[in-house]
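What follows is a set of notes on a single structure, which appears directly below.
What you see is part of a larger complex, with each chain still in position.
Note that the chains are named A, B and C in the order they appear, and that numbering of residues resets to 1 at the start of each chain.
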Amino acid sequence: MYLLMFAFASIGWVSAFTNCEESTVYGTAYKALFEHLGLNKTDVPKTHQLPYFMDPPTEVYVDLYVTSIIEVNEKAQSLSTQVKMMTAWINNMEWQYDQFCGIDAVPATKDMFWTPDIIIKESIKTEFGTKESPYLQLLWWDLSVSVDILALTTACKMDLYRFPFDTQICNITLHSAVHSIDELTIDPFSDNKNITHESKEFFQAQGEWELLSIDASKSNATLLDYLQDLLIYKITIKRRPLLYVINIIIPVFFFLVLDVMSFFIDASGADKLSFKVTLLLSISVLLLILNDTLPSTANAIPLIGIYCSVIFSLIGFSILETILVSFLMAKGAEKRSVENTAAVSGRDDIVRDLHNSPDSVRDQNGMQRSLCWIRVARIIDVTFLVLYLMTIIVFLTMLGKSWVSY
Amino acid sequence: MYLLMFAFASIGWVSAFTNCEESTVYGTAYKALFEHLGLNKTDVPKTHQLPYFMDPPTEVYVDLYVTSIIEVNEKAQSLSTQVKMMTAWINNMEWQYDQFCGIDAVPATKDMFWTPDIIIKESIKTEFGTKESPYLQLLWWDLSVSVDILALTTACKMDLYRFPFDTQICNITLHSAVHSIDELTIDPFSDNKNITHESKEFFQAQGEWELLSIDASKSNATLLDYLQDLLIYKITIKRRPLLYVINIIIPVFFFLVLDVMSFFIDASGADKLSFKVTLLLSISVLLLILNDTLPSTANAIPLIGIYCSVIFSLIGFSILETILVSFLMAKGAEKRSVENTAAVSGRDDIVRDLHNSPDSVRDQNGMQRSLCWIRVARIIDVTFLVLYLMTIIVFLTMLGKSWVSY
Amino acid sequence: MYLLMFAFASIGWVSAFTNCEESTVYGTAYKALFEHLGLNKTDVPKTHQLPYFMDPPTEVYVDLYVTSIIEVNEKAQSLSTQVKMMTAWINNMEWQYDQFCGIDAVPATKDMFWTPDIIIKESIKTEFGTKESPYLQLLWWDLSVSVDILALTTACKMDLYRFPFDTQICNITLHSAVHSIDELTIDPFSDNKNITHESKEFFQAQGEWELLSIDASKSNATLLDYLQDLLIYKITIKRRPLLYVINIIIPVFFFLVLDVMSFFIDASGADKLSFKVTLLLSISVLLLILNDTLPSTANAIPLIGIYCSVIFSLIGFSILETILVSFLMAKGAEKRSVENTAAVSGRDDIVRDLHNSPDSVRDQNGMQRSLCWIRVARIIDVTFLVLYLMTIIVFLTMLGKSWVSY
């Protein structure tokens, strides 16, 4: 299978024009080769067949380089790439290159030959990135070579659990449309290292995704009752998370910190509640933008969704606690103020009834009860703060662990 | 109808090369078979006919696998899928495979034959997902097989009443463009269980929708005055609701809880109203995002729309109530403060008129009236709270019921 | 013109295979018919002409069913529909069906015949919804029938004055690309009732729009100096307004009610202004979302635009009034407090100047003036409220009228 490749390397196309210095001679040789190969025919055969002159299966060699990642659509679970695909296969047209002025490769029109009917299983859309070349290259030792630049959109099962620290593996599966494994086999031309290396070299975009590796592997599938040969390219890409960290994770964390710190805002002040509700509003806006990028999945909700909605809920609960505490405070204050007004009115009436000793006793009782309310409120406040902090620490620790060491 | 399928299974394509060990012999056999089938003709007939050699109608067998759900557009009421469609039909080209080195299948150019003109009734857009294969496979016993990967966009009547807990049923109806039922019939190749099972196995996306089942059924329709055979694939898909629950239902519910709790905020404080208006603003933002995903329908407004807008209205009414109560409170307080200032000024004027007993009586009357206003406000507040809670409980119970047990 | 249709109904394609029980005989008959019609020719004529064997003009019959409304784009003023178009025309190939085993219809390749060059005047984009069928059906009595499923995008002059309670009429005008009325006429095949009825039956989408009716009518237009026959399909569709009512009209109305009610919020409190500004902000957000759905038009601004922007302005004016009133209040209060502080400082200075009787007189004067300011503020407040309510009632009444009874 790989023998072919080594053959390439060893021979190395000695494009020597040694014996054909004059251009006219070269032109004649070129013409002669064309006629020798039967490429000057005016009536092209309409029906192409598999090259049946040799032992089946016909061997097709493919190299697929991912030259650009155009778009990764998490909602539609599709991957748009620009790929460069080199296809080579054995034909029955060979010549002695030293007999034809050293011409070792000749271009020919695609229409004249059988070309492999390779289709991509995951493809939702296959378009030629640039205009399709009508030519293929014939090499002197039986090989036809065709190069295409394609804009592919392929379906790709994505796992967004660890978004935006995720790594996705998308397959591009090549197989013949109708031929069984007995008739046609598909093998990689270069080895995996080379493909990954060359893809990275060709790589033209510097967007959100980093190309980690491309791995070719063989498999087969059943069509009707016979087997088909599959060539699977595993494209491993890694998201660059920095902007999401800066734009979502850090702001939401900041809002959480502000919410924790808001415990130190004076509970009686009007600011505290509106401050907290504004935080809630800010997070709910962020939550909805998250809604735009992530699809709805049942199995495992992405960690960033958990992160945002748990922090949303935490702030929500802390608002409820604030309302409760300020309610208790208000109750206490109200009681006290009732006492006070009573006291004040008492002072007003000081002329009339000076000996109102039970009143002052009630006064002190009320004071105590009111202080009791306030004390309860304070205890609740502190207890909640401690629990709140502990919950946050536990939650963030667990989340961080599953985010990193999944 | 299904006999054919069993025939497949029993024979099983014995791809035996037993009697043709040498490759040259195989090549010759291949060539001979090509000539036997007339596939090496240079002039392809331009006009293809229905295979009229046998009893009409011509039987066409179809298998349709949904391999990916690309997009479900609720606004446009369309479904975009990637499907793998296998079409098989009876031709009149058979051979004895033991006479041709055991070759039991031969690829041939599509142009040379009649192919069934099957169109999809609901299709808004039909594109080849990958480049169209120019070949079809001929089997030794009269069958032509063609496999296509299509990117389909089909119209689909969606019922969004239970969004996001909805299950949609979309049809893909196959029928001939011009042939009547007397000329062409379309039948499923595999049975329903198999199609559903294989579709799920092929399924490449893990997006918002879960494929429940694919069911093939037969029907017919009238074109002009004659009948046409229809093959209907019912695709049942279920939405994965989790993200919508987390992003819309829970936040809105939280806002409602916060609104209920806000009854315990001190009515006289400046916070209460701005707190509630911020809740209203938050929900109205959520309401408008809902507007983006759901289309406007007259018959039955989606439950989530009712959920959001009823909670919006509830919070609106509770704001009105808060204004009313604080107005009454203010009236009471104002009265009292007028009395008080009167009292204070009274104290100032204490030197001039000390014997102002009617004043103090008026004072107490005013006090009572003022307290009366405040008492009315308190009664309204509590009554509203009770009614409000009851309304919420009844509404959420009814909504939950119709959401679950529709 | 409609005679043809009745002819259809009366004959009714007696697909009787009475005299041809055996399948082989049927196959032979089919073959014979093919040869009789000259469909087995290998060289297809390249130049097709109008069927000139009979009296001009050639009559073409069309039926257009709207099977789905995919999108209505108010900004681009375009309508995207899926239509099923049946075209029938007279050819010169007839046969006696009783001579050919009762075969009354034969499919044939489109390439072999002249097909009517009907184009759609309003079309911005015409695509085949599903793959184009290469066949047409020939009927025994001179008729060719072709059925296509098209995805049309047509320009449509929309009147959005009554949005979202609007009804739009879009035309699909069919005419020949080059033929004059002397050469080719286009007529509807079925009558209007039938088309509307069948369209509604086929109708696959349940989106924002309801199909009311499809009416075919005839007209003609001038190309260069000769007349062309036009067939105009008037498609009347009605918007389902419920979601817009729930998402825009009711919330905005609620904001207006809240603004009116905010008159009862205590003017001195800090809440009132921020409450009203939040309402203004909410409406301005809604206003901008409106901006996304509606195009800018000069002639008649849509009623919903008037509705939103008038309510926006009303709330704006009520804020200005609130500022004015609270300014007057503050002036009054300030005066009073100046007097009071004067009074207080007076008390402080009580030791120095005890006989400051003019001061107390000034005190009372200031009090009166201050009370005067407050009284003016109150009068303005009440007057504005009355005028405000009247304006709202008049405006909403007029708007409602023109919305309903346009």
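FYI, a residue touches a chain if its C-beta (ideal position, glycine included) is under 8 Å from a C-beta of that chain, and two chains touch if they have at least 3 such contacts.
None of these values were measured; they are calculated from a predicted model.
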Self-check item: Where 3 copies are displayed, count of copies in the complete assembly
Solution: 5
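Keep this in mind: only the chains that are shown with their structure count from here on.
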Practice problem: Examine where the copies chain B and chain C touch and state whether the two sides share over half of their residue numbers (same) or under half (different). | Solution: different
Quiz prompt | Per Cα centroids, the chain farthest from chain C | solution = A
Quiz item: Measuring from the mean C-alpha position of chain A to the mean C-alpha position of chain C, what distance in angstrom results?
Solution: 37
Quiz item: If you average the CA atoms of chain B and of chain C, how many Å lie between those two points?
Solution: 23
Practice problem: Provide the list of chain A residues touching at least two other chains, using ranges where the numbers run on. | Solution: 270
Self-check item: In the complex with chain C, residue positions of chain B that touch it
Solution: 43, 45-50, 52-56, 75-78, 117, 119-126, 155-159, 177-180, 182-183, 223-226, 270, 272-274, 277-278, 280-281, 284-285, 287-288, 290-291, 294-299, 301, 305, 309, 312-313, 316, 319-320, 323-324, 326-327, 330, 348
Quiz prompt | List of chain C residues in touch with chain B within their complex | solution = 8-9, 12-13, 15, 23, 26-27, 30-31, 34, 39-44, 67-68, 70-71, 82, 86, 105, 107-109, 111-112, 127-131, 133-137, 145-147, 149, 151, 164, 204-208, 210, 239-244, 246-247, 250-251, 254, 257-258, 261-262, 264-266, 269-271, 274-275, 278-279, 281-282, 285-286, 289, 343
